[in-house]
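Shown here: the complex without one of its protein chains, the others still in place.
Order of writing sets the labels: A and B. Residues in every chain begin at 1.
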Amino acid sequence: MDLKLRVWRQKGAGDKGRMVTYQVTGISPDASFLEMLDVLNEKLILDGDDPIAFDHDCREGICGMCGMMINGVAHGPERATTTCQLHMRHFADGDTIDIEPWRAAAFPVVKDLVVDRSAFDRVIQAGGYITAPTGAAPDAHATPVPKADADAAFEAATCIGCGACVAACPNGSSMLFTAAKVAHLGLLPQGQPERGTRVVEMIEAQDAEGFGGCTNAGECTAVCPKGIPLSLIGRLNADYRANLLA
Amino acid sequence: MTPFWTEGDPIADTAAPDGPIETRWERRKFTAKLVNPANRRKLTVIVVGTGLAGGSAAATLAEAGYRVRSYCYQDSPRRAHSIAAQGGINAAKNYRNDGDSVYRLFYDTVKGGDFRARESNVYRLAEVSANIIDQCVAQGVPFAREYGGLLDNRSFGGTQVSRTFYARGQTGQQLLLGAYQAMERQIALGNIAMFARHEMLELVVVDGRARGIVVRDLVTGEISTDMADAVVLASGGYGNVFFLSTNAKGCNVTATWRAHRKGALFANPCYTQIHPTCIPQSGEHQSKLTLMSESLRNDGRVWVPRAAGDNRPAGEIPENERDYYLERIYPSFGNLVPRDIASRAAKNVCDEGRGVGPGGLGVYLDFADAIERLGRDAVEAKYGNLFEMYQRITGEDPYAEPMRIYPAVHYTMGGLWVDYDLQSTIPGLFVVGEANFSDHGANRLGASALMQGLADGYFVLPNTLGNYLANGPYEPVDAGHPEVVAARAQVEDRIARLLAVDGDRTVDSFHRELGHIMWEYCGMERTSEGLVKAIGLIRGLREEFWQRVKVPGTGAELNQNLEKAGRVADFFELGELMCIDALHRAESAGGHFRAESQTPDGEALRHDDEFSYVAAWEFGETPTLHREDLTFEYVHPTQRSYK
Partner (left out) sequence: MNTTARPKAPGAKVPKRRSRTRSTVALKLLMAVTGLLLVAFLFAHMAGNLKIFVGAESFDHYAHWLRDLGTPLLPETWFLWIQRLGLLAAVAGHIAAATILARRARRARPVRYAHRPRVQGSYAARTMRWGGVIVVLFVIYHILDLTTGHLNPIGDKQHPYANVVADFAPERWYVTLFYVVAVVAVGLHLRHGLWSAARTLGQRTVAGERLVKAAALVLSVVLVAGYLSVPFAVTTGLVK
């Protein structure tokens, strides 16, 4: 396949950045999107140009490191698929593909398509955990957990922290990310003692990082590679309302 | 020609107590010195890597009161490659009342490791396994549960008991997030200083003790040194030496290799695990391989065409022209033979020219019979997510045509040599998780990697590290110390050299070529002749690398090719040592199959009289072999048979 790529190039945080056009040729439809970029980068290096920086690691859709806007859609056109699991057979020979980094004040661009998502870690630091120091745990069977709750907690916990929700949200909100963690821990009996403070602290931290608020537009869940449902935001809201004045 | 290695003095693990195996850990914990809680605040521990072992160690040490400084190359500690583990985690809980026990898990692990692991270590692993599950549940890890609300278990990797705990096909992810969250809590409390996007490039050894590391900030390129009272390496395995593996792209050997060059012995580097059910390579562009759960072999039938060069589509090959080779060669175990045997058989039929798919590197895994027997719905309920993953990657529908699978490098049992306390041969340097060699012998059982990583990090290291620290305090070292300055200069010099070559080949092209050599000669089947050849090829390629590699950009910026170049440079050295280790071990054991050492009917043949030892290598122009003899007081060596 031959393709025309328009890629966001930005040398560093201080650089203004611009879209640059590249031609790639002879791409196998079986290549992944990142492998297509690998091929381009090999060529750029040998031509003496600066290869395109992009984050990636496991390349099997679980680490959450990769992510870019592909034709304006976070992680590209396939639903529930990370960029590394998107394959070129979903594009047509001769296509023009626009590639941009996640755009959010809380995710400043580091270089090209690489952004700084450490804001997510700080939101987790505010309360996205259960205080259970090593060694203090009772037997695992001490507290049975209804299967439905355990399954729902698992679904919420599958979030990979890639940031596509923020990238897609018209408000640059991280509400789906935060809601997933609040739901994961709030659905389990072990998570109850800190349930109230957790949600309030995490929302405060998320606001302080400069993420926007949720307007229930649903763009986040549409691009989420793990299909985290929008209803978790309702759960977060309920928890927050119950603890707002507590 | 100079010999490939020289013989050194034997070594021994002096940290392990003797006496009854079931009381050894208890006694070690009691004899280990303790650090007064008030003094822990004055002690700094560096932890490199934030996977299951590093993450759990950092969190636990910080909870205990130590000042922890944690490093990872990813943009967040949550992304370490433990996250990709699918299957599950073993624990001797015996919740199923099916006869499991600490002793049985110990026994299975020693036997599974083909009698090349230490009994004391393995027993301790089995002993603390139950605590891991308790700890993870308390942290909110959403393990699969039954309708009664209790934890579900499954049997995994051919064991006869159900001792594997799991969270759908994402157990590694859920366990890692538990450790990550515990870490983030300690970061918020100020007990852990977290450095993401930082890579350790050198170990600092002062007066024979590990006292710090040299790191590169991957965003700014800044080189800095960090000093501590002890250094813990939790930097994972080295499967990426093969270029194509199921590891993440960033996984590398640099942290452990740098420590090895500074004097830490590297044990059993040739023991690599090759997983039989991975999605085959689709072309030269391929950058990594993806594993599919081996549970697929429970219902799928493996076959290739009878005739070499038969490239008709699978559906057009009649039944009598198909070779269900596993069922033919291993009538009693059939498609369920262990990982190494299934992998090697696949390689053999592909070598005969009977492989299927691009490049002839694949065999069919056919569900047609299962769909006919169980119905499509039942197959979908059991394997639906795996079929979906296969279809996403290959674009083929596994319900309509057989899947194609091929083995891929998946885990490395070898690693830095450690004693019972998980301390390397450099005092003050501790190694945990896949980065050490300790518990799996020559072959790792399914669902045991997660168990070992968390056992080391949550329960073993926090108890043994204190003993080392209590023997201090160690003289403070500052950045101006000659050893520190020298280590830093080494790093800067190496980066400058990599950038200065400015040749005409990319880093990836070298890495790919190295991978081909390793896969061909140090992969599923090794021969003396092939290994000697590989060593020559690697040396030649390494030389070419330093003359022709082209690393664009500078050292003072985010430069992903510079990162890769440094890692590949270390892989060359490691690859050579792996071949030397494989060459010297003239027996077949676990993941290491030497063609010269097989039974008349082609099965792996161990030589316990000659090779019942750990090969611990000392770095040098010519590596030096130190043997640690293994003794088996409880589980007596037997030869495996799956006919």
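In the analysis below, a contact is a pair of C-beta atoms (placed from the backbone, for glycine too) under 8 Å apart; a residue touches a chain by one contact, two chains touch by 3 or more.
Computed from a predicted structure; not experimentally measured.
Summary of contacts with the chain left out: across B:Pro37, B:Pro476 or B:Pro600, the touching residue is B:Pro476. Only one residue from A:Asp2, A:Asp93, A:Asp139 or A:Glu204 touches the chain missing from this view: A:Glu204. Checked against the full complex, the one of A:Asp49, A:Asp98 or A:Asp151 touching the unshown chain is A:Asp98.
The set of chain A residues touching the chain not shown comprises 6, 8, 19, 69, 71-73, 98, 100, 103-106, 118, 121-122, 125, 168, 170-173, 175, 200, 203-219, 222-223, 230-241, 244. Interface with the hidden chain, as seen from chain B, comprises residues 42, 44, 69, 187, 193-196, 198, 215, 217, 222, 224-229, 476-480.
Operating definition for what follows: only the chains that are shown with their structure count from here on.
Averaged C-alpha coordinates give centres for chain A and chain B that are 27 Å from one another. Remark: chain B residues 56, 59-60, 63, 74-79, 81, 83-84, 93, 95, 131, 133-140, 142-151, 167-168, 170, 173-174, 177, 180-182, 184-185, 187-188, 194, 196, 219, 246, 248-250, 282-283, 285-288, 290, 392-395, 458-459, 462, 504, 506, 508-509, 550, 552-553, 557-558, 560-561 touch chain A in the complex. On the chain A side of its complex with chain B, the touching residues are 11-12, 27-32, 34-36, 38-39, 42, 44-46, 48-51, 53, 55-60, 62-65, 78, 81, 85, 87, 89, 110-111, 114, 116-118, 120-121, 124-126, 128-141, 144-147, 150-151, 153-154, 157-158, 160-161, 184-185, 188, 190-191.
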